[in-house]
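All protein chains but one are shown at their positions in the complex.
Let's look at chain A:
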Amino acid sequence: MLKEVFNKPLKWSAMKNLIFKEVDDLIIGSLGIVAFISFFVGGVVSIQTALNLTNPLIPRNLIGFATRQSVILEFAPTFISIIMAGKVGSFITSSIGTMRVTEQIDALEVMGVNSLNYLVFPKIIALLLYPFVIGISMFLGILGGWMAGVYGGFTSSDEFIQGLQMDFIPFHIAYAFIKTMIFALLLATIPSYHGYFMKGGALEVGKASTVSFVWTSVSIILANYILTQLLLSK
């Protein structure tokens, strides 16, 4: 399957348009929901941390530190990816699956178009911009945490920012984006596979979307565990 996907496209001009369309559908179209969730979950992480700091000896800058670590290491790359498996993954499976059911994929093949390349390659290229989404998620998650912490009266702005800067390990950013790239590949290929090779009618398109979401989520969780073990353990 992957060999066919990465074959030379029939026409680069047509492929370029498809890639722009996929960037619009998969990346730009996801920014709203990602921004909303990231901002509020970042806020909740900050409040939860603050509410659990009952010992007066523990400094309040820990709120900023905990928010940064939670958002950068796990929330933005992993949990946003699970949400994207539901949003983008279901969209990919159902759109390709519908094309299968309505013989549009057969039509491409009969014309001599490599349908796997035509349908899947632009999605993979578009999702190379996925780290951009996660970068925004990280920023908004921390911003939400700062606003909830400061305006909720749990910490001061200086303390929160001090916490953000405390014990900062630049490799954690690299780790988060390495994970993100692997998840992007999973988000593009697993739903495409379930859509492309589905059989049946409209009901099966719905089932394929569900199965695709489950397998993409499971793969992301497992990949997350393996990558964390490989990249962070000493």
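Methods note: a contact is a pair of C-beta atoms (placed from the backbone, for glycine too) under 8 Å apart; a residue touches a chain by one contact, two chains touch by 3 or more; residues count from 1.
Just so it is clear, contacts and distances are computed from a predicted model.
Undergrad: Choose one: "Allophanate hydrolase subunit 1", "Acyl-CoA/acyl-ACP dehydrogenase", "RNA polymerase sigma factor" or "Phosphonate ABC transporter ATP-binding protein". The correct choice is the protein name in UniProt for the chain not shown.
TA: When "Allophanate hydrolase subunit 1", "Acyl-CoA/acyl-ACP dehydrogenase", "RNA polymerase sigma factor" or "Phosphonate ABC transporter ATP-binding protein" are compared with UniProt, the left-out chain turns out to be "Phosphonate ABC transporter ATP-binding protein".
Undergrad: Which residue among A:1, A:14 or A:31 touches the omitted chain?
TA: Among A:1, A:14 or A:31, only A:14 touches the chain that is not shown.
Undergrad: Which of these touches the unseen chain: A:110, A:169, A:202 or A:221?
TA: Of these options, the touching residue for the absent chain is A:110.
Undergrad: List the chain A residues touching the unshown chain?
TA: That gives, for chain A, the contact residues 10-11, 14, 21, 98-99, 102-104, 106-107, 109-113.
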